[in-house]
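A single protein chain has been omitted; all remaining protein chains appear in their positions.
== chain A ==
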Amino acid sequence: MMGESMALPFWLDALIALLLLSGALVALLGSIGLARMPDVYMRLHGPTKASTLGVGATLLGSMIWFGVGHEGLSAQEILITVFLFATAPVSAHMMARAALHRRVACREGTHGEPWDEMDRLPGYAESSSSSDNQR
């Protein structure tokens, strides 16, 4: 399975190992943030930033691993990386907007309400005032 990895030079092997390990640690950090943070708006911070970086580092290590001497760099890996980096902010933005629209309760001690800024947008307050009784 992995017996022929001796063909790699040592520094490249160490670089791949470092990328894989740091990527896994960063992704685990993001998931711990997802599981431990107190409310939705804080929970959005963990995975949407850290997990993208962690999976990006893992994909970079995999690209080096396959690019040097094994099967050659495959197009799928580049596509996955580009697609992941392009869509992660979009989905995070849409989830944050859904949370603001539903007026999900935030932690006690928050200064102001998270959706105050959204109500100040022109034309938004009327359209979402029907969801006031969901609080």
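Things worth noting here:
The rule is simple: contacts are C-beta pairs under 8 Å (C-beta built on N, C-alpha and C of every residue); 3 or more make two chains touch, one makes a residue touch a chain; residues count from 1.
The criterion applied here is as follows: contacts and distances are computed from a predicted model.
Per UniProt, the protein behind the absent chain is "K+/H+ antiporter subunit F"; the candidates were "K+/H+ antiporter subunit F", "NADH-quinone oxidoreductase subunit D", "ABC transporter permease subunit" or "(4Fe-4S)-binding protein". Listed for chain A, the residues touching the missing chain in the whole complex are 1-2, 4-5, 8, 10, 13-14, 16-17, 20-21, 23-25, 27-28, 30-32, 34-35, 40, 43-44, 47, 51-52, 54-55, 58-59, 61-62, 65-66, 70-71, 74, 76-77, 79-80, 83-84, 87-88, 90-91, 94-95, 97-99, 101-102, 104.
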